[in-house]
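Complex shown without one protein chain; remaining protein chains in place.
Naming follows writing order (A and B), and every chain is counted from residue 1.
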Amino acid sequence: MIRRIGSLTIKEFLHLLHNWWLPALILVGGALELLLIGWATSRPITNLPLMVLDHDQSAASRALIGSLENMETFVLEGYVDRMDRLQQAFDRGEITAALVIPPGHGSQVARLRAGVANPGRVRPTVALWLDGAESMAASAALRDSESAVQQFGQQLVIHHMSLDERALMRFEPSLRVWFNEELSEALYTTPAELGLMLEFTVLIFAALAFARERELGTLEQLLVMPFSSLEIIVGKALPAAVVGFADFWLLLGIIHLAFGVPVRGSIPLLFVLALGYVLVELGKGLVISIVSRTQHQAFLLVMMVVMVDFMFTGFAAPVESMPRVLQWVAQFVPAHHWLAILRGVLLKGAGLDVLWPHVVALAALGLVIGSFSLYYVRKALE
Amino acid sequence: MNEENGNGGGPAAAERRDTVIETRGLARDFKDLRAIDGLDLTVRRGELFGLIGPDGAGKTTTLRLLAGLLKITDGSATVAGRDLTREPEAVKPHIGYMAQRFSLYAELTVMENLRFFSELYDVLPRERGERTDRLLSFAGLTPFKSRRAEHLSGGMKKKLALACTLIHQPPILLLDEPTTGVDPVSRREFWDILTELYTGGTTILVTTPYMDEADRCTQVGLIYQGQLIRCAAPEAIRAGIGEELIELQTDQWRKAQVVAEDLPGVSQVMTYGDSLHLLVDAAEERLPDIETRLEEEGIPYRSLRATRPRMEEAFISLVRDRERERLR
Partner (left out) sequence: MSLRHLKAVVLKEIRHVLRDRWTFILVLVTPISLLFIMAYALTVDIEDVPIAVMDHDQSAVSRNFIQQLSAGEELDVVARANSLEEVERLLVDGTIKVGVIIQPAFGEYLVGQRGLRLQVIIDGTEPESGTFGMEQVAQRTEAFVVRSLPTGSAEWLRPIELKTRALYNPGLEPRVDLVPGLISMVLGLPALSVALALSREREHGTLEQVLVTPISRADLLVGKMIPYIAIGMINVVAIPIMAMAAFGIPFRGSFGLFFLVSIVFLFAMLSMGTLIGVFMRTQPAALALSFLVIFFPGFFMTGIFYPIAAMPDELQMEAMLLPGTHYAIITRSIFLRAVGLEILWPNVLALAGLGVVFTAVAAFFFKKRLG
């Protein structure tokens, strides 16, 4: 049996070699694509266009504008003098945020300086308008401008009231970010991108295994040969597993070398778990392959599965904030557990002692998907 | 036919006008392989021209070049009076091309396939009904017209493909191994159809691996390594090989084969059912030698006689000559 599986596997590998450009396209193209996309999305959200409506035109208002302008987050798009111009700019999608400084801001700030005894009554207020039609950018703009304005205000108080700087700082919690000390965007984005690319690579090879042969009429030929269905399945699956596994290390190399994603955990552990994950996805792909009558159907299903799974990689939204039903569904998505494992091993240096629930879940999914695909594929082949 | 505006006189002009396919020094490269290498082919109007040759000799490539499916690397080709290198699209309405592999839409029915091609060939709607009906009955497909093409038998698929290539009544037909993989009955039917078309005046260029089919052609071209090495009527080819044939019927043909191969003057021994065919330089001269030798070896035989070489023997002989020449 081993020998026959071997010969079948060799046939599949020869087929792969003969059509070398397909794995080449996916491996090389995918690697280049990951580089490109990683490059595009690995920077903190910056350069958001900001417009200013300064009704006050005082030294104080200019200083405030300067404090926002000096941040990486914003690029000053220009000044306007009327509200409707702001509305226009938002309608045109030209700006992410607009700072509106009301008249009298300067004198309020002056009173703020003078009224140390009772500053609460003279708190100056400025407005920030945001473009809700691009919520990701708007949220970043909101976050950054809030802290900028707060800092700016504190500096004002400190400098002009000759206050002890430490006196203020003492009332802020000391903050530390673990696993991503520099808050590098690449550490958020590239593992999710890797996950998506890897899943696609494994699925396409697994999905074409049977659907293609059936469509081109060569499946019959395979079925009349003296192979058991188990042997056929293993023979088909092995090359896909090898390609997928190789792809993982290729992609990992890219995000490590090009985007500085660290590998803090154990590489042998990652080796074993990556192999396991590839096999689980492979099982999924084989099921798609066998339920599809044509490649057209199989490939539409692959795209659908890949795009749905993308929602569970944490790139778009954190899974724990999704509706209960989807959190439950996420438990059945291998990519969800895989991303937790990948982030855990790469960024947190986690080991089996903490990752075991995800590993168990992945193993269970693998077992279910694997036996289902074995059963189903065998039934379909007979 | 409407492809010429011929008004020239003289026998040379008449011959040129009668030529519907002509290639001069035709060549086609695939990467570093020269598949067609200076092919000179002439097919005249009304001929049933069979192109034969071993696998990989360039039959399919030749047909694809003539159908405008491949770019010509070198040389010239004219089909229906149009230069293929300059205006390949202008040739298309005048030819019907049938690919070797089944190339119709498997998920469409017989009728839908016919209709699809009738529209691509701009068959007028008022003619379409009558023409498809005629082709369906011509090809014997009328009872299956609403069956999906994928559910047809191999022979019916070929006939449907032929019907689709005939939908615009092309004066020239290019058929690439139309009977490969078809049972003998269907093969015969298919050839009956071709003969009928030929009788109706259609020029047919057909490739085939079957030598008995080559015998049914009016003209046979033997293609070898991308070149046309012989082109004549079938009888002329059979007669012109310079070798003769001896047929030997024996029960111990394995043993006889070994013996016969070593005899002087015998160039080739072929098994043919329970008989052996021996290609020899001169049959009458060699017969007594062979007889003596068989008796020496104690091989009983039922008959031993000189016979006319068939197309198959002619083909093998020609190819072997060519190979010998090349080695030298």
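Quick notes on this one:
What we mean here is this: a contact is a pair of C-beta atoms (placed from the backbone, for glycine too) under 8 Å apart; a residue touches a chain by one contact, two chains touch by 3 or more.
Just so you know, these numbers come straight off a predicted model, no measurement behind them.
Residue in contact with the omitted chain (choice from A:Asp56, A:Asp131 or A:Glu231): A:Asp131. Taking the complete complex into account, residues 19, 21-22, 25-26, 29-30, 33, 36-37, 39-41, 43-49, 64, 75, 87, 90-93, 96, 109, 112, 117-120, 123-140, 142-143, 145-146, 149-150, 152-154, 156-157, 163, 168, 170-181, 183, 187-189, 193, 196-197, 200, 204, 208, 212, 216, 292-297, 299-304, 306-308, 310-312, 314-318, 320-323, 326, 340, 343-344, 347-350, 354-355, 357 of chain A touch the chain not shown.
By the touch rule set out above, chain B reaches the unshown chain at residues 30, 64, 67-71, 88-89, 92-93, 95, 97-99, 101-108, 112, 115-117, 119-122, 148, 161, 164.
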